[in-house]
Structure formats: C-alpha cells, structure tokens
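The complex appears here without one of its protein chains, the remainder shown in place.
The first chain written gets the first letter, and so on, giving A and B; residue counts start at 1 in each chain.
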Amino acid sequence: MSEDYKEPESVWTSNRFWSRSAGWVTGFSAVLLILLTMDTLGQITMGSAEDLANKVTKRVPSASVINYKVTYEYSAVRGHEVPVIGEKELFFGRNDYSEAEANALLEKGKLTSQAKNCMNCHTLLGNGAYYAPDLTKAWLDPAWQAGGVMQGMTGTTSTDEAMLVFLQNPDKYASHARRMPNLGITPEEAKGLVAFLKQMSSIDTNGFPRNFNKIQGSTQK
Amino acid sequence: MEYLDPESFLGIFASAAAVIMFGAIYVGIFTLVKIEKVKPLYIALAYLAWGVQTYSMVMLGILVKSDPFTVKILFAAMVGYLLIPHFIYFLVHRTHERFEHI
Partner (left out) sequence: MSIATPKYLSQSLAMKYFFVAVVLFGAQLVMGLIAAYQFVNPEFLFNVFNFSTARMVHINALVVWMLYAMIGSAYWMLPEETGIETVGIKLGTLGFYILTLAVTIVVGVYILVQVGPGTEASIWLINEGREYLEAPRWADIGITVVVLIFVYNVFATVMKGKRTGITTVLMADLIALAGLYLAGMFYTSNITMDQFWWWWVIHLWVEATWEVFVGVLIAYGLIKVMHANRQIVEMWLWIEVTMLFGSGILGMGHHYFWIGTPEYWWEIGALFSALEPVPLVGMLVHVIYDMGKHNGKVNNGPAFSWFIVNAFGNFLGAGVWGFMHTLPQINIYTHGSQFTAGHGHLAFYGAYATILIGMMYVAIQRRNGIEEMRSTATSKWAVSLITIGVLGMTVALTLSGYVQAFVERAEYGATWDGYFIAQGATWFTQGIDWRLAMGVVTFLGFLLLVKDLLTIAKRSKALAN
C-alpha cells in the first residue's frame, strides 16, 4: 500500500525504472511508426494522369485509370499477381476523361459506397463484412467479362454497362439465393461506383486475392 | 510469398495455436512452482511444455515455407522466451522482499 511506500534501492524493483522503460519503448515504437507512415503515405498517394500516360507504375493509380484496360497478371519477379494497366479502353463509350472528370466520378462512387454502406456486407481490400463477395477485384471478375453470366443476364455487351444495370436493381439480377438488396442507387451513383470499382481493381495489393481467376487458368502459371 | 499447399492449412493452424497454448502452459506451471502451489518437481513439465512449444514453432516455420535462416531466428526467439519468466520472477521476488517481508 502506498502509505508504507519506501523508496526502493534497486533499479529493478523500482517502479520508476519500469515506468521510464514503458515511456521509452512506447516513444520509440511511436516514432518508428510515424517514420514508416511518412514513407508509406508517399507510396500510397494517388498517381496522376501523366503517370498513366508515361507508364509510371503507382501503387494507387489515378482515377484516370478508367480510360485504360486493367488486367491482373502473374509476375515472376513479385511471385504473385499484380494489376497491369494496358492500352486505352472505352468506359461508358469514352476513353478521354480528363483527370478532373475522372476524379469527380471516383468521388461520387466512393461517397456512394460509404452512404450505402457496401462495407457492412462486402469486403473492400479484404476489410469489411463477410456476407457478400470481396470487391477488391470485382471489376476483373470472370462473371462480368464477355462470356460471363452478367452481360447476358443484363442484356449488355460490356463490363461497365453490365455493372451499371446490376447496381441499380441488384435484387432483380440475382444469381444466388443470398441477394443484394435494392439500395436506391441512381444511374449517376452507379456510374461513380463502377469507376470506383475499376480504380480499386488497379491498386497493387501485393497479390491479394491470391489465385484470382485461377478457374479461368489465365493468371497463374 | 510462397504458395502454400492447402493440405498443410490444418497443420499450420494447429501448430500456431500450439505455440501460444504451450507458451502459456510453460509460464503457467513455472509460476505455480515459484509460488509453491505445486511441487518443485513439476518444473520438468514446464520445460517439457517449452520443448513442445519450440517444436511447434519450428514446425510452423517450415509449414509456411520460411527460409532456413528464418527458422533459425525462430529458434533463437524461443530461447529468449525460455528466459523471460526467470527474469520476471527474479523481479517479483526482489519486490516481495522489499515490500512484504520487511
């Protein structure tokens, strides 16, 4: 009890020694975390339209990536799949979105994803809820590609159009008993969401999800 | 990062759980001996638990396909873990001498 507290002679049994150790260890860890954070922030800041045009690889590409084709390919150097940004590709009939236009679409999509609470059913980058499929690489999912079920079901001929139709009426285009509900998503919001999903699929996630597309035999040797 | 063989998943989860469980059993028995709740002889069981823990750790290292160097590091870490409770009880003992037996 503190009443009969006596100043200890040995450092080991002195609380002062241990409280100082706690302070130093915590301080040291915190400083290290801050230094690492500064480095990481530099690496995860979004790239620019110029980076894309000049084929500069960024971990998180600019929203302008919607103007390009994205694939997920096995890299022997990295030892896992990485997103690859290819030639220009039409996105809702255009491939000349300015960076500002692309950013506006992405912002609409990201805001909608929060307002509609996608993360309390799905995972994004593997974080969120486990009631519905991970959306990290949804844009690249075989079901959305030509020959997949979704284009046929929605009567469209491209991934972007198929997603646009699905997101507005997901309960009508269900492929499993566990359906996605109608969240009142407008055409404008849906378009933003598709841009958001496409941009997310171009983020370098160190090979997560692994083996994606393995069924198609296209990505892993 | 290596691709793992799905067949080894069960072994991985089991050995990971064993590392922590036996780690606690080791320190737990060690403590009971120190506070004289069980006979000193039981210390052998404590070290046995540490042995199983170390085995599980090395096993885990191999199953997740760590390189041989990492496995050696894991072993060194286990030696560190062997020493920790000795140090802690040295402290507690000294503190007790100060504050309870004066």
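We adopt the following convention: contacts are C-beta pairs under 8 Å (C-beta built on N, C-alpha and C of every residue); 3 or more make two chains touch, one makes a residue touch a chain.
Remember, it's a predicted structure, so these values are computed and weren't measured experimentally.
> Which displayed chains does the hidden chain touch?
Looking at the complete complex, the unshown chain comes into contact with A, B.
> Of the residues A:84, A:124 or A:153, I need the one that contacts the missing chain.
A:124
> Of the residues listed, A:43, A:57 or A:157, which one is in contact with the missing chain?
A:43
> Kindly note down the residues of subunit A that lie in touch with the hidden chain.
Per the touch rule, subunit A residues meeting the hidden chain are 1-2, 5, 13, 15, 18-19, 21-22, 25-26, 29-30, 32-33, 36, 39-41, 43-46, 59-60, 63, 103, 106-121, 123-134, 137-138, 141-143, 171, 176-179, 181-186, 189, 192, 196, 200, 203-215.
> Provide the residue numbers of subunit B that touch the chain removed from this figure.
The list for subunit B reads 1-2, 4, 6, 9-10, 12-13, 16-17, 19-21, 23-24, 27-28, 31-32, 35, 37, 64-66, 81, 84-85, 88, 91-92, 95-96, 98-100.
Going forward, only the chains that are shown with their structure count from here on.
> If you average the CA atoms of subunit A and of subunit B, how many Å lie between those two points?
Roughly 38 Å separates the two chain centres.
> Hey, which residues of subunit B end up touching subunit A in the complex?
These residues of subunit B touch subunit A: 1-3, 90-91, 94-95, 98-99, 102.
> Can you list the residues on subunit A that touch subunit B in the complex?
6, 8, 10, 12-13, 79-80, 206-207, 210-211
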